[in-house]
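A single protein chain has been removed from this complex, and every other one stays in its place.
After this line comes chain A, so read on.
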Amino acid sequence: MSSSKDDEARLQNARETIDSLHDLSQLLQTGLDKNTLSICVSMIEQGANPDTLAAVIKELRRENEVLKAQKSDNM
C-alpha cells in the first residue's frame, strides 16, 4: 500500500516536474509539445547530452519539413 502511495506521490511529482519544464519550454519558445518534451527529459535524465539531443531534435524537425515538402510535392 505504502509502495503504491509512494508511486502515486512520485508520479504526481513527475507530472509536476514535467509541467514546470513544459512551462519553461513554452517560455523559451522551444516549440516542443509535452509528449516530446517528456521523452527528451527522460533521455536527459538517463544521461543523454543535452546539446546533442537538441541537435537531434533540430535534425528531425528538418527531416519532417523535408518529408512534408515531398508529400506536398507528391500531391
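Simple rule for what comes next: contacts are C-beta pairs under 8 Å (C-beta built on N, C-alpha and C of every residue); 3 or more make two chains touch, one makes a residue touch a chain; residues count from 1.
Rule of thumb we're sticking to: contacts and distances are computed from a predicted model.
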item	value
Missing subunit (named according to UniProt) among the choices "Proteasome subunit beta", "Spindle pole body component", "LSM complex subunit LSm2" or "Vacuolar protein sorting-associated protein 9A"	"Spindle pole body component"
Residues of chain A (touch criterion as defined above) contacting the omitted chain	10-11, 13-18, 20-21, 23-36, 38-61, 63-64, 67-68, 71
